[in-house]
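There's a structure below that I have some questions on.
With one protein chain removed, the remaining protein chains of the complex are shown where they sit.
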Amino acid sequence: MAEKLIMKRPEALTDKEFTYCPGCLHGVAHRLVAEILDEMELTQNTIMVAPVGCSVFAYEFFNVDGTVAAHGRATAVATGIKRAMPDKTVFTYQGDGDLAAIGTAETVHSANRGEKFTTIFINNAIYGMTGGQMAPTTLEGMKTTTSPYGRDVNDVGYPVHVCELLQNLKGVAYLERVALFTPQQIQKAKKAIKKAFIAQQKGLGYSLIEVVSTCPTNWGQTPLESIEWAKDKMISEYPLGVFVDRVGDDK
Amino acid sequence: MAEKLIMKRPEALTDKEFTYCPGCLHGVAHRLVAEILDEMELTQNTIMVAPVGCSVFAYEFFNVDGTVAAHGRATAVATGIKRAMPDKTVFTYQGDGDLAAIGTAETVHSANRGEKFTTIFINNAIYGMTGGQMAPTTLEGMKTTTSPYGRDVNDVGYPVHVCELLQNLKGVAYLERVALFTPQQIQKAKKAIKKAFIAQQKGLGYSLIEVVSTCPTNWGQTPLESIEWAKDKMISEYPLGVFVDRVGDDK
Amino acid sequence: MPKRAYIEIDEERCKGCGLCINACPQKVISFSDGFNMKGYHPAQPDDPEGKCIGCGFCYMTCPDTCIKVYKITQD
Amino acid sequence: MPKRAYIEIDEERCKGCGLCINACPQKVISFSDGFNMKGYHPAQPDDPEGKCIGCGFCYMTCPDTCIKVYKITQD
Amino acid sequence: MTNDKIMMKGTEAMGEAAIRAGCKLYFGYPITPQSELPEYMSRRLPEIDGTFLQAESEVAAVNMVYGAACTGTRVMTSTSSPGFSLMMEGVSYIAGAELPAVFINVVRGGPGLGDIQPAQSDYFQGTKGGGHGDYRLICLAPSTLQEAVDHISLAFDMADKYRTPALIIADGMLGQMMEPVTLPEFSNNDLKAVHEGWALRGTNGREKHMVTSFDIDPVKLEKMNERYQATYKKIENNEVRVEEYLMEDAEYAFVAYGTMARILKTTIKMAREEGIKVGLIRPITLWPFPYKAVEKAAEKCKFLMSVEMSAGQMLEDVRLGVNGKVPTPFYGRMGGVVPTPTEVLNALKKEMGV
Amino acid sequence: MTNDKIMMKGTEAMGEAAIRAGCKLYFGYPITPQSELPEYMSRRLPEIDGTFLQAESEVAAVNMVYGAACTGTRVMTSTSSPGFSLMMEGVSYIAGAELPAVFINVVRGGPGLGDIQPAQSDYFQGTKGGGHGDYRLICLAPSTLQEAVDHISLAFDMADKYRTPALIIADGMLGQMMEPVTLPEFSNNDLKAVHEGWALRGTNGREKHMVTSFDIDPVKLEKMNERYQATYKKIENNEVRVEEYLMEDAEYAFVAYGTMARILKTTIKMAREEGIKVGLIRPITLWPFPYKAVEKAAEKCKFLMSVEMSAGQMLEDVRLGVNGKVPTPFYGRMGGVVPTPTEVLNALKKEMGV
Amino acid sequence: MSLHGTIVSGFGGQGVMLIGQILSYAAMVEGKNVTWLPSYGPEMRGGTANCMVVIDEEAVGSPIIDKPTEVIAMNIPSLLKFEDELEKEGIMILNSSAIDIETKRTDIKVVKIDANKIADEIGNLKVANMVVLGAYIEAAKIITLDAVKKALEKKLTGKKAKLLQMNIEAIKRGMQVASQQL
Partner (left out) sequence: MSLHGTIVSGFGGQGVMLIGQILSYAAMVEGKNVTWLPSYGPEMRGGTANCMVVIDEEAVGSPIIDKPTEVIAMNIPSLLKFEDELEKEGIMILNSSAIDIETKRTDIKVVKIDANKIADEIGNLKVANMVVLGAYIEAAKIITLDAVKKALEKKLTGKKAKLLQMNIEAIKRGMQVASQQL
């Protein structure tokens, strides 16, 4: 009879405890990325770009060289890094405010240029770090601290669908929307992230994984409530699926 | 026997001579907008926003209240104006560098918010004013002063298709791509511009007309050559047509 | 056939781009030999036989709004 | 049935979110009554009957990487 | 303590004061430590039929402000340091186009992402011009919540009067704290009429109006610049504001503004208990800077000590005012650290050689 | 005149100088009057296996520079006034993250859109910090094309040495003109090794590297700021550069930099022909500013006259250097107007009372 | 002593900001000068937050005090964070519903209160913070129950007015418990 440790904190994470709220799925997304880095043996050759957002500390959590970009500019910073070091693996990790509001131009143009790095995009429909303001991805009617009467789509616009916006850009090599609300979804998300890194490794272009996530704190919900709410509301607004796949199935 | 003046410089233009190069179609686009303003009797109640680009002087050419926005920010400025004066007609006039490079975030978000103004977008595949640098819309392989070896789409990305990028945003009420290379196209363009202003008048949302144009000077062509080249090359990259129409046919 | 229409060109405003000349189905516009004060050879109506049909193509294509089109009606 | 698997939880790292408890198909995790130094009631393995199947759902859902999963192989 | 005092968060009190001053539009982008201001505006502006819009970025926000200001309607934005840096181009445009608008920078520790704690390290940016070109911002530095509230309508009034943007420099402490304040009455000036002569509102029969910071001809652009400079001269002549606190008998003077100044009042109390005759010059307008008050103090004090939550920025203006007459020592803390009354007292004593 | 002199446009000469200095990446966005620099780089960088990338905006460009600089590779950008304003946040981040990088601002008339003629009205922005927080840029102001070329490698070297960004302030005249220059040789320093200790290049077995301008803890952020200030102090001690032109016997002194200084040399020639003993203090580094040279001049000259293509910005530094000893009159033109030698001579005479 | 600096600290959901605000409001009602300053920022997102209330007879200079004179700790991290900073002879109110460890300080006054239990007894877990506030009022004696009542009347208006009684009840219960420990 033998014991085998089959699952544990991946090597690509440092020992530092995550600064996220209880039940916040940023932590799950981190772990998945770290697992892929380990599995693909990229950890030693990776440079990451953290955003400004709750995940601003991400560059401390991953066991890779890293920096934090100005709010919204992670893909510009990654462009600079990748162009200077084309043989390294580079990824950005960004929230919806960061990527789809202030960073819109950088997102669209990095994707259009087919920059050869990967973006992990956490869509939690809110500005988490600054205390729950409306994000471009906030759902119709949803109350936030800057949409106190509920998001009025006629006044402030509709939830922005990042994958749908980027899917026609030819520079995009892999684009998928995943969620983290069940173990099954988490496994699927991991596969997606892997494909994104493969796209990068193969130099096929830009890859982005939109991770539909939660923000229990600013949604005013318990962790479990937030998961249930997201399964229902978030996924019906943000359907999961593969939008662009130029990688193919041979891994 | 009587004589009737049936066509002449519209009232909505001032007497100032255009500062454009010989044969530059910015002038035609101006005239069309001015004709619509006159026909719809909007001239007295319109506020326009000129961009930074060759049409930076546009606010002097139109006989309406006007300003010039910082490069790329015309739709943000128009948002401010329209929100302050919701009963005025507001339009921006922008080049491809302005609207699709530095102004990408403002463009996408103004469209997504369904801001109730109109954008006339001149796609001449180049930065005209600054001397012919590559634009987001520059064609594959096209030589410009910053793509001296021809636009390498693998390195700097593919021509950006603004209508295709915006067409899935629900805030958009009218979206059409037109050209100005034949009298017939010019007439069609005029109808499109009219529809865009109708969309605004009806408060249906954001309207944008992409006008495929020329830049004889920076393309290094005579005016006639530029027209012929554009008919062939520009239109095959940028197919004309209606992308969004929430106005319908009753005018 | 009686003269149906004619055009006027503001030659000082004209930049000699030739788009009107190119667009005119009746070929009744030509370049002037002289220079205007901008230094261009401006376009000029060149319709000795009164062939202009008042289609306005010249007006429509002119980027510098130099052209006026007149219709002559027989009433 | 012999014990097939078990888990360890780093209770000081745990934030008591309960996601692992919710995800466990065997319901062999529970909240501790005490507080950890972060002030939370941490999750704890609660598997007196050895029902854990080592599916790793707890590991997968835990946002704070508190959980280790061990398989017991009979060889 | 009268009944009409209420407790409000600094940012919210400023928001309410803006609404009472007739501000009709707010464009902004969230950033700590001032997000409560846009949040407050998002609740309040719809109630008065005003417009709150969260922009996609600070760059967009400042240009929306430009647009709304073109119509001569009272409009404002607020942000914190990195966000204000992003606005620099827009601010320069607004100044160049002579548009009245109000900005609030709730300064935090820098440079770069820095932190979110109170700081005063954006003084140069606010007073000398962080954007390009020869422009100035009227720059107010409130020290208490009451003053912050009062500065709001003052800022709008001056912006309208001089057709130039005004900036309120606060910091995270002033923005986040609550203290009792009296809110002003609702303004009922006819603000629309003021700008009839130039604002963009549709021609309706009159000559067209153009608003621009642009002239391709340098001679004409210089004329525009001369006009700006004439305005700035007027503001320098009329609008310098300064508090002189216990300066009558002062042998030493602190120079400090905003939160720092309020903390120094505690230091001064402590010092005076020990018999040290120290006073405070508190610039209320950072631009125009109260050079005269500083100069006057330099005539009687042994030194003027600039105390800042920065590496020493206002210090340069202090030195320009002192003009070599007496020493100008400096005490400061950086990166969001707020000096305590005691540590400044110690610094003062050290400088005095005691 | 030796054979190795060539005629090149200012911007292009600077571009070539950068390539010879080992610059491997250029990110930028076109803007007059400096677009020839990115244009030149787009031709040249591919030839040396470098990277030219036209960014979608100046905001993106400066952050690409940030990224490339994180890897310790030589990288630069160039722009003109409104574009540099847009970079202010990024510049502050780069300074805060202690990244070596080179910026060129080819200054044009402002504020706002202004015009595209040569100006010096971004002095404050460049020297005091247009972005937020307590940072400084090493700021070089070449006066001739040759000097512009020489400043490029100097800027890269200093940026590397001090791990801090450097800025070259030029203007449209310097950028657009051609004059004979000698280009430097190709640098063959091992630039990569310099930054091995901190640059982001993948861990490959070593401890991870982190580059940031961020620390949520103000005490730690203050420590970072203390490190920056220590660097700035070193630079102030070592890197002040100034030209003193005909100052030995000068009774009056001009203070001017860049294009203005070169024009003043003509003025001085004219003045001396009339027997007026005037010299020139020409700051070559605007930051660190040559306060000592100014102070020394103030000891023997009747006045120091700051002459600028601005409303008077460097004037404040001149006054800080003079410290009240003698008058500091000012002559300036704004909005892109370039003063002629004659008009400055007249201004000088007026000030002299003749 | 005329100058008080009180820190209230706990989890986001524990109502610590409100305790501080009611306290400030009450001080204002009593004609004292007062400032309230929250800690802010992503120390731990959704983790421990705190605020500082400075009450002075004269105008408040600095809204930050190096050494608090009173600390209300609602959870373990708050206790750990502030126990060292508390002034000698200072007052520490501990919410024993969430704190099962002891302070190591011996030179301070400690009041322990099982706020959740009491709140539960009253019938609404949300008033646990008011129970703690009651303990503070009794222990610190800076503001009066009367002033706090007035403050609550201002805060609880409209639909919330009906909660007033329950809140006051909670405060009184807290005062009772504290008085037994002092």
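Some points to look at:
A, B, C, D, E, F and G label the chains in the order they appear, each numbered from 1.
What we mean here is this: a contact is a pair of C-beta atoms (placed from the backbone, for glycine too) under 8 Å apart; a residue touches a chain by one contact, two chains touch by 3 or more.
Values in this document were obtained by computation on a predicted structure and should not be read as measured data.
Touching the chain that is not shown, out of F:K265, F:K296 or F:K325: F:K265 (per the contact rule at the top).
Residue F:D115 is the one among F:D115, F:D134 or F:E308 that touches the chain missing from this view.
Touch with the chain omitted from the figure is made, among E:I216, E:V240 or E:M270, by E:I216. Subunit F residues in contact with the hidden partner, per the touch definition given at the top, are 1, 5, 7, 32-33, 115-117, 172-173, 176-180, 262-267, 269, 338, 340-342. Contact between subunit C and the absent chain runs through residues 34-39.
Basically, only the chains that are shown with their structure count from here on.
By the residue-number overlap criterion, the interface of subunit E with subunit F counts as same, with over half of its numbers used by both chains. Greatest centre-to-centre distance from subunit F is found for D, with centres as Cα means.
Comparing chain C-alpha centroids with the centroid of the full set of protein C-alpha atoms picks out E as the closest.
Subunit D and subunit F have centres, each the mean of its CA atoms, that are 60 Å apart. With centres defined as mean CA coordinates, subunit C is found 26 Å away from subunit B. Of all residues in subunit C, none touches two or more other chains. The set of subunit B residues touching two or more other chains comprises 56, 68, 70, 101-102, 104-105, 108-109, 136, 156.
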